[in-house]
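Here the structure comes first, spelled out in structure tokens, and everything after it is commentary.
And then subunit A:
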Amino acid sequence: GQKETPTDGENDTSADVDEDSVEETKVALVVAGGLGDRSFYDSSHEGVEKAEEELGIEYKVYECRNDPSLFTDQLVQASEYAPIVAIVGHEFHDVAQEIAEEFPDVYYIYVDTEIEGIDNLIAISYAENEGSFLAGALAAMLTEEDSIGMVGGMDIPVIRNFEVGYKAGAEYINPEITVETIFAEDFEDPAKGKEGATALYSRGADIVFQVAGKTGEGVFEAAEEMGKYAIGVDTDQRYINPDVIVASMVKKVGLSIYDTIENIQKGEIEPGKVVYYGLEQDGVGMGYGTDDMEQFATDEMKAKLEEIKEKIVSGEIEVPEAK
Partner candidate 1 sequence: MQEERLNKRQVKGMLKQVLNLTLIQHTIRTATPLILAALGGLLTEHAGMLNIGMEGMILLGSFFGVLGSYYFGSSLAGVVLAGLVGLVVGLIFAIFVIDLKSDEFIVGIAINIFAGGLTVFLLRSIFGVKGAFSSPDIIPLPRLNFPGISSIPFLNVILNNHSIFVYLSWIFVALIYIYLYKTPYGIWLRASGEYPEALETAGVSPKKMKYIGSIVCGILCGFAGSHLSLGYLTLFTENMSANRGFVALAAIIFGTANPIKTFAAALMFGFFDALGIRLQVVGVPSQFTQMIPYVATIVALFILTKRQLAKKKRDREGAA
Partner candidate 2 sequence: MYYMTKKLIQVKNISKQFPGVLANDKVSLDIEKGEIHAIVGENGAGKSTLMNIIYGLYEPTEGEIFFEGEPVEINSPLDAINLGIGMVHQHFMLLPSFTVAENIVLGTEPRKNRIFMDFKEAVSRTEELSKTYGLKVDPYRKVESLSVGIQQRIEILKVLYKGADILILDEPTAVLTPQEAEDLFNVIRKLVKDLGKTIIIITHKLQEVLAISDRVSVMRHGKMIGTLETKDADEQILAEMMVGREVLFEKLHKEKIPKEKVLSVKGIKARDNRDLIALDQVSFSLNAGEILGIAGVEGNGQSELVEVLTGLRKMEEGTFTVKGIEVFNKSPREIRDLGIAHVPEDRLATGLSSEATIWENMLMGIQHTEPYAIKGIHMNKKKIMERSDRLIEEFDIRTPTGDLPAGNLSGGNMQKMVIAREFSFNTPILIIAQPTRGVDVGAIEFIHSQIIEKRNKGAAILLVSADLDEIFRLSDRIITLYEGKITGEFLNGEISKKDIGLYMTGKHMDLAGRGASNE
């Protein structure tokens, strides 16, 4: 039933959900790109997978494969399938608002946005800059050359937000440090990522932070080949190559989606608000892999990062933000 009178109370909504969960609550995951990036989208997928296991939901993934003509279609199909739709990708900015109004009974969990004021849309925003601040600080502590780098997928706002945080973090540890960034202008060309990283390494950097999707896979290869180090992004990527990936800046997309689904089920959400996942909320942070991996970050470094984190949370350190 579409275009019913909009529900105005929380009770109504939760009643709706309860009705559905007589059998099983369904969740649709809509991603702008495709799964398999071993970072952002895969992380969101982990969230719904976990929800399937632990909350007993049933889910379906709708991939748009970076085709903007599919954004609306997939979102509509997802909304017709499930009462909870998780949307992943800043590309949905306009479409999500439009469709959310059309399906007032569906809860939308929109990751990576700051849209406010839509009753059935929960916006989740990550402080990439805060997480990257830690990554930069760690890189600055690890580097032996006082020179570090970053390979970005594209010169776009989301990626620049990583960049400013990274740089600020590094400079917090060592104001004299050199931080250079190269944008591949492509999220799907690992060869380009490799060349970018190689260029950075041969200019003296010994740690490169990748924020470039599949292009970033090439960064790890360059690190391995040149005997240098890399920092992963979004998920804990150490497993890809624990010898060169010293740590990852983790954006807990999956976790936040899982939490939100759980909260919706419990009826504990404040619709129309932006939920910030910064260091304070543990929405971003550092990943050091599993215990069987060699740890590059020493305990002191980790402690130092913990200290920085506290300072950021308390507001003592102010992390810059990209426009």
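Keep this in mind: a residue touches a chain if its C-beta (ideal position, glycine included) is under 8 Å from a C-beta of that chain, and two chains touch if they have at least 3 such contacts; residues count from 1.
These made the cut because all candidates are chains of the complex that A comes from, given by their letters.
In this text the structure is predicted, and so the values were computed from the model without any measurement.
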item	value
For subunit A, as assembled in this complex, the candidate in touch from 1 or 2	1
Subunit A residues touching candidate 1 - in the complex, by the definition given at the top	34-38, 42, 154-155, 180-186, 188-192, 194-196, 198-200, 202-203, 214, 217-218, 221, 240
